[in-house]
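Only one protein chain is missing from this complex, and each of the others stays in its spot.
Up next is chain A:
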């Protein structure tokens, strides 16, 4: 789960989305096809090659009032169209810490 912050080049292997943290509260969000941000992965715009990924990333980075630290993250799209995070890091970002917390909200 090499941090995407260390990724220099944009190489994508398969389906990807652009994800970031919402500026005002830091929550995990995904770039949507309608040029907005959503906390719901199923609403994310899916890109399938480097050019699409670059374009989506460029547009996302430009909207840094909405969200910060945008990067490309892998996803898996099931036959039913269901979108799942493509690695453990993104899984944890989506579903939260794996450790139980001493107190919940």
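In the analysis below, contacts are C-beta pairs under 8 Å (C-beta built on N, C-alpha and C of every residue); 3 or more make two chains touch, one makes a residue touch a chain; residues count from 1.
Throughout what follows, contacts and distances are computed from a predicted model.
Only one of "Cell division transport system permease protein", "Taurine import ATP-binding protein TauB", "Acyl-CoA dehydrogenase family protein" or "Sulfite reductase" fits the UniProt record of the hidden chain, and that name is "Sulfite reductase". As for the chain not pictured, it touches chain A at residues 1-3, 5, 21, 23-28, 64-65, 68-69, 87-89, 92-93, 96-105.
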